[in-house]
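Mind having a look at this structure? Questions to follow.
In this view, the complex is presented without one of its protein chains, the others remaining in place.
Order of writing sets the labels: A and B. Residues in every chain begin at 1.
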Amino acid sequence: MEDVITKPLESQEYFINMGPQHPSTHGVLRLVLSLDGEIIRKVEPHIGYIHRSIEKMCEHDSYQQIVHLTDRMDYLSCHINNEAVCLGVEMGLQLEVPERVKVIRTIIGELTRLSSHQLWWGVMGMDLGAITTFLYGFRDREMITDIFEETCGARLTMNYNVPGGLMFDIHPNFQKRTKDFITHFKKKLPEYDDLLSNNVIFRQRTMGIGKLSKEDTISYSVTGPSGRASGFSCDVRKHHPYSAYDKVQFKEILRTEGDCFARYQCRIDEMWESISIIEQLIDNIPEGSFKAPTKAVIKLPKGEFYQKVETARGEFGVYIISEGQKSPYRLKFRSPGFSNLSALNHMAQGCKIADLVAIMSTIDLVIPDIDR
Amino acid sequence: MKSVINYFKEIYFGLKSLITGMRITGHYFTHPKEIITQQYPENRETLKMFERFRGEVVLLHNENNEHKCTGCSACEVACPNGTIEIIHKRVDVDGRKVKALDTFVYHLQMCTMCGLCIPACPTDAIVMANTFEHAVFDRSKLTKVLNNPGSKIMDGIK
Partner (left out) sequence: MKWLYDFSYLTRAIHEGLSTRFEPGTVVILEMVLVGITFMLLFALLGLVLVYAERKVSAVIQQRLGPMRVGKWGTAQTLADVIKLLLKEPLINKDADKFLFNLAPFVIMIAAFMAIAALPFAKGLHAIDFDIGILYVAAVSSLGVIGILLAGWSSNNKYSLIGAMRSGAQIISYELSVALSLLTIVVLTGSLQLSIIVESQANGWWIFKGHIPAMIAFVIFLIASTAETNRGPFDLAEAESELTAGFHTEYSGLKFAFFFLAEFANMFIVAGIGATVFLGGWMPFHIGSWEGFNAIMDFIPPIVWFFGKVGFMIFMMMWFRWTFPRLRIDQLLTLEWKYLLPINLMNIVLMAFLSLMGWHF
């Protein structure tokens, strides 16, 4: 009895399993948190719950078939993933695709980025407790998915790209619908600011939380808006332009703070940039064919090909090793989510549980992209 | 003194930002016309999918119960996940035995609606239909035979 009384009170670290089923891990991610009260000491991500061995499957699929598998990775930027594979194959074939294809790919790519960011914005608000934003985000995203459905035939897994071009030409309504959307969304985007960006509670929740310095960003290879928020200039669209990005004017959004709010603001600003890219291109779609002629069976020459693109989450790379067969010898995807997740422990240390949720939504994880 | 002013400034701007947010939600509360919900099963009659929407693969038949499929298996090869199975038979045409379609098996449960089979078909025999209500109580119902019983190939399709 005596020692119980005299012994000083000790605090003990304890563990919490966040996930695989948890509302704010956005999928089947499992985080093992070491907590001291509410303070996070360590975050250990356990991944693999939705691993489907896409890379292995690619080894015995033809190059046309590989494209549709990438829809299932980062499903929110599926068009851009498709584009990466197609660009890689076209690079291997040394195939010059028509200008029309390049422009259409760019427009739909930017629409994809917008829709991804809209969904992210909604979910970000919901993670921080403002459930209404979720529905507003989806409301605006709905118009983009309608555009996709009309032109590409599906709302989410579009599979609109094929090596050499597009599956079919854009729908006659495409330009009108896109312009309608742009006018609508330009009115709604300031609302996003009123609801979250300028809200005092939201600012308090995100400013100075989950800081990542530029050096850490580079060493963890955090890319995309999350990396650019720390001042790491890593926009593939700017540095290694593909498709029609060399023909449009746009700013690479860079911030220096590296906290949650910077990452948030980066994405909001990127939405404005995407709007401006679409506006520059939508009336200037060149006439021409929507597909360069390719053989029915595509065989890449022997060699290694790497193509990277900028998805809504960061740099997405496709690395193809070909032995001259009709399917690749080995194929590797460099997915942005995986690297971004690796910095989570670094960012979350010393934060509270509520901050972890905010950090996770600002690095915008899509779990199938991490697990592949 | 400065800190006191800052203190009240903070409160003022904080409250202002909150009221701005409430104005937005208040606007939508007072404008129920902007509601975007579609009441799905009730609006079945008026709900129209876009023509390119990929819902399921169908084999087109004309009014004489004829289709255009030659049984060449190009779609089967193009399909990434073995959704389509073409079962052949041999028929006599002008005294020669040629390959023809016996059964076009379509495993809806495996189809990813990627649409690769459609351009692969040399005779444009299959298309993507707009249907999307695929739920069934028995999984075996998802394995479909696409060629109608008694159907035969259209004349002149090779």
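Here, a contact is a pair of C-beta atoms (placed from the backbone, for glycine too) under 8 Å apart; a residue touches a chain by one contact, two chains touch by 3 or more.
Every value quoted in this text rests on a predicted model; they were computed, and no experiment measured them.
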Interface partners of the hidden chain - shown chains only, full complex considered: A, B
Absent-chain contact - pick from A:29, A:170, A:195 or A:266: A:195
Sole contact to the chain not displayed, among A:132, A:145 or A:213: A:132
Contacting the left-out chain in the complete assembly, out of A:13, A:38 or A:304: A:38
Residue of A:150, A:355 or A:369 in touch with the missing chain, whole complex considered: A:355
Residue ranges of chain B at the interface with the undisplayed chain: 11, 18, 21-22, 24-26, 28-29, 32, 34-37, 39
Interface with the unshown chain - residue positions in chain A: 14, 16, 22-24, 38, 125-132, 135-136, 139, 195-196, 199, 201-202, 204-205, 352-355, 357
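Heads up, the rule we're going with is that only the chains that are shown with their structure count from here on.
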Chain B-facing residues of chain A, complex: 61, 64-65, 68-69, 71, 132, 139, 142, 146, 149-154, 157, 159, 167-168, 171, 191, 194-195, 198-201, 203, 296
Complex contact set, residues of chain B against chain A: 13-15, 17-18, 20-21, 23-25, 36, 49-50, 52-54, 78, 80, 112-116, 119-120, 128
